[in-house]
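Quick one: the structure is below, questions incoming.
The other protein chains are all here in position, but one chain of the complex has been omitted.
Up next, chain A:
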Amino acid sequence: MESCNCIEPQWPAEELLMKYQYISDFFIALAYFSIPLELIYFVKKSSVFPYRWVLVQFGAFIVLCGATHLINLWTFSMHSRTVAVVMTTSKVLTAVVSCATALMLVHIIPDLLSVKTRELFLKNKAAELDREMGLIRTQEETGRHVRMLTHEIRSTLDRHTILKTTLVELGRTLALEECALWMPTRTGLELQLSYTLRQQNPVGYTVPIQLPVINQVFSSNRAMKISPNSPVARIRPIAGKYMPGEVVAVRVPLLHLSNFQINDWPELSTRRYALMVLMLPSDSARQWHVHELELVEVVADQVLNLIKPVASVKKLHVTLNLAQDLPECVIGDENRLMQTTLNVVGNAVKFSKEGSISITAFVAKSESLRDCRAPDFFPVTSDDHFYLRVQVKDSGQGINPQEIPKLFTKFAQTQTLATRNSSGSGLGLAICKRFVNLMEGHIWIESEGLGKGCTVIFIVKLRIPERSNESKSPLLPKANHGQSSFPGLKVLVLDDNGVSRMVTQGLLVHLGCDVTAVSSSDECLHMVSQEHKVLFIDVCMPDGFEAAVRLHEKFTKHHERPLIVALAGNTDKVTKENCMRVGMDGVILKPVSVDKMRSVLSDLLEHWVLFDAIEVEHWKAQHVIAKS
């Protein structure tokens, strides 16, 4: 039976309208069939499309729609029942699939939209992390600056230098416009402007100490922001056009009483402070950050470790005895000797509440040179040098004899009552020991126990100038110049570069060593023996590190092999790791100066690990600190 779903035909079948419908249906079908093909093509290309099965559903829906339109083409004219059946089936299927897809899209579309939101969120997070990384890196830099700064401060005990250095370095680290220190006057009623960063001679400008802002700052050990208009901050004329930079003030303790037993110290209530004021540059949007404030607090806490006020407050009796036979004029390292003496005397003063401190200096004779605690120390006197022995005896807290060996170790902190290096990082006596060793001497402490006082003794080697030296040029440098510091020390130098080898050899010969120079690792292993104490290897050589490894294999016992030192062109991480991997005892950065080589050899012969020290030297070379 034939049927037709056309209404009573008012127009002939060939009419234009019919034709257009026909054509449109055809194109619709075409489009509908091609859309899923395109979708499949693109989805296959992309690797991240989570909803493949939705695509299938969608594809089916479209295909069926297309099929329906296609079959429609046959229904414009008379068609058989089969066609009708097919048409109906396709329509039913289309209905089912399209409803299912519609329902599914309700769930899917919000998800797809949220992907975009997630993307934006991740982008923001990445930017934030970037900023944090930058901050951490700056903090680390500043942290290193602080450590180096406090180390530098500790090694200069001149009060003026300490303060000037602090201001200069703080100014540089934090890029400050101005940095000033107000010290309390004798009366204690006023603060006087004593040191500033920018101005050469600050006028004796004073403010009363009882100002509320000053009380506020003195009441806490934190660094706090103060108004740029407060009297302590109005130090310089207004430089900027719009607004002055933020100002921070922190108290600086003048008496170092941390870690002491302070029960019976009456001075505690009259603790005196100085005021340090720091100003950010004006007209910049800079603000004080938390880590900068922390840096300021740390520096303020460490900077003033003055000896004189402590002694004068404590009423200690200090006596000095210089023996008659001490020569009038000697040649030696004035700077280091002074620092050692000041440090030792300073310790004595710090750790004695009352009583007396006696300092004696005399020429050491052979009996007094020996110390049973230092069996390796065999000093030999001769005509052109002598040993100076200095004893500093105090009547203070004393030390438990068992603690004595630890005192000279870097950074070691003992928690007992008599903590000699409790204030700060514990570097004082370690540095003294290093200096004394550089002067080919020895330093030790004797104490009968707690409460029985203590004596610090050090012996250093100094040179007596000969008569004929007076005619020579007066440009004698302070260090032990020309003196063979390491007489007859047998060393080996391995370097494949002729010029560099010659220079290193000349350097070591100048220091008095007995040098053998070789240019290949084979030759090195052939020549090296137990008599050689130190081996210098240029690690820029292709087989430099290999030579070190072979050396370790040759000498299995630690005390038989020479100490191995790497001469490196740079101290980057890779080089350092390689040096540690092959078991180097030290690394020196080329080019090497005479002083550096001398100090390195001294340290080595004390069996210290050098990596720390090289950091300090390297940093110092890069940052020239203002010294008076």
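As a working rule, a contact is a pair of C-beta atoms (placed from the backbone, for glycine too) under 8 Å apart; a residue touches a chain by one contact, two chains touch by 3 or more; residues count from 1.
Going forward, contacts and distances are computed from a predicted model.
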Chain not displayed: protein name in its UniProt record ("Small ribosomal subunit protein mS39", "Dynein light chain roadblock", "Proteasome endopeptidase complex" or "Histidine-containing phosphotransfer protein"): "Histidine-containing phosphotransfer protein"
Full-complex contact with the absent chain, from A:K490, A:H510 or A:K576: A:H510
Given A:G134, A:P487 or A:P591, the one touching the chain that is not displayed: A:P591
Interface with the unshown chain - residue positions in chain A: 472-473, 475, 482, 497-500, 502-504, 506-507, 509-510, 538, 540, 569, 590-594
